[in-house]
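And then chain A:
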Amino acid sequence: MKKTRKPKSITENGKKPAQFRLLPAVLLSALAVGLGYAVLSLPSQASGLSEPVAANLESSGVSNPVTAVLLNFRGYDTLLELGVLLLALLGVWSLGAAPKRRESSPGLVLEMLSRLLVPLLILVAGYLLWIGVHAPGGAFQAGSVLATAGVLSLLTGWRLDTRFSGLPLRITLVAGLGVFVVVGIVLIPMGGRLLAYPPSFAGALILLIEAAATLSIGITLAALFLGGRPETGGHS
Partner candidate 1 sequence: MSYVPDIHWGVMVIVLPLAGAVCCFLWPRRAVPLGLVTALGIVACVAGLGWQVVEQGAQRYAVGGWGAPLGIDLYADGLSLLMLMVAAVAGLGISVYSCGYFHRPDAKRDKAKHFWPLWMFLWAALNALFLSADIFNLYVTLELLGLAAVALVALAGGADALTGAMRYLLVSLLGSLFYLLGVALLYHGFGSVDITLLAERVEPSPVVWAAMGLMVTGLLLKTALFPLHFWLPSAHASAPAPVSALLSALVVKASFYILLRLWLEIFPFANAALAQLLGLLGAAAVLWGGFQALFQARLKMLIAYSTVAQLGYLFLAFPLANVIGWTGALYMLLSHAVAKTAMFMAAGNILYFGGHDRIVDLDRVVQRLPLTITAFALAGVSIMGLPPSGGFIAKWLLLEAAIRAAQWWWGGILILGGLLSAAWVFKVVGYAFTQSEVPHETRTVPASMEWTALVMAVVAILLGLFAPWPLALLEIGSPFGRENAG
Partner candidate 2 sequence: MSWDSALPLFVLASSLLPGLVIFFLPEERVAIRTTLNLAGAVLKLALVGVMIWGVFHGSHYETRLPLLPGLDLLLRADSLSMLFVVLSSVLWLVTTVYAVGYLEGSPNRSRFFGFFSLCVTATIGVALAGNLVTFLLFYELLTLATYPLIVHRGTDEARRAGRTYLIYTIAGGALLLIGTAWLYTLSGTLAFTARGFLSGLDESHNGVLVVIFVLLIAGLGVKAALIPLHGWLPQAMVAAAPVSALLHAVAVVKAGAFGIVRVVYDVYGLQFSASLGVTLPLAIVAAVTIIYGSMRALFQDDLKRRLAFSTVSQVAYIVLGITIVGPLAAVGGLVHLVHQGVMKITLFFCAGNLAETLGIHNVSEMNGVGRRMPWTMVAFTVAAFGMIGTPPLAGFVSKWYLGLGALDGGQGWVIFVLAGSSLLNAAYFLPILYAAWFKAPPDAWLAERSFGGRETAWALLAPPLVTAFLTLALGLLASAPFSPLQWARFITRLEYTP
Partner candidate 3 sequence: MNTVPSALLLILVPLLPLLLVFPALRSRFSRPCYIALLPALILLAVPQAVSIDLPWLLMGSGLGIDDGAGRLLLAMSVLLWAVAASLLHSVNGKPVDDRLTSCFLLTLAGNLGAILATDLVGFFTFSSLMGYGFYALLIAGGGAETRRAARVYLVCLIVADLALFEALLIAAATARDLDFEAVRQAMAQSASPGLYLSMVLAGFALKAGIWPLHFWLPLAFRSFPPAVALLLGAVPVAIALLGFVRWLPLGEVRLPALGLIIQAMGAAAMFYAILAAAKRAQPIRLPACAAIFASGLFTTFLGVGLGDPVAWNRHGNVAYFLIVFLGSGVAVLVIITGWRRARGHYPTMSGKPVDDSPPWFERWSGALTRWAAQVGGLSRLCAAWRAKVGGLRQIRAWQRALHGSERFLQRWAYAITLFLLLGIVVVFAGASSWI
């Protein structure tokens, strides 16, 4: 918390001088002790919300409690969180165009490996998405794997065709958030509440949302890796 002003002199290793390190160390040790004490004072037995989750798992449309919480019980959080992701991308894009990389040959091994790995990764992503309904997995995990595929391709010099880097790319990026919002809104006249899935097709809706989210997350993360706006075919 003492991060007020930085001293004029900074030591060679990028750290502040000793006298500026000692005080935080002492204070933070005290903080750690205090926090630790607080943590330890918690009751050793607590079920949290696991019971109501288990009780309502039936009507959530999925059988994996984490997915149920994530996309149904606390789906609103997840919706906003997709917003955060999109926002980060917007922020990065607003900083300017993607830095130009020196075009170097990725090397034979990498090239071969990427050709092998990318389809596999996409497949794994699909699987993770699918299994998320029942077991650990889901949109974020799947999206991350998808993003790996994208990053790998980018590292090997692949670039999105400028034909697709305009509106099509943007649509893909917002698909997750968009589908989520649209589903949530559409449900209002039907179920009466935002994001209140009717139990009968809750599962299907969740899968739909997750699928769109996976795509968006994957592409977004890959785009973030690029560190800036991609070149587009149309306007700047």
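Picked so that all candidates are chains of the complex that A comes from, given by their letters.
In this section, a residue touches a chain if its C-beta (ideal position, glycine included) is under 8 Å from a C-beta of that chain, and two chains touch if they have at least 3 such contacts; residues count from 1.
Just so we're clear, the structure is a prediction, and the values are computed from it rather than from any experiment.
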Touch-positive candidate for chain A in this complex, from 1, 2 or 3: 1
Of chain A, residues touching candidate 1 in the complex: 1, 3-5, 34-35, 37-39, 41-43, 46-49, 52-53, 56, 72-77, 80-81, 83-84, 86-88, 90-91, 93-95, 167, 170-171, 173-174, 177-178, 181, 184-185, 188, 191-197, 235-236
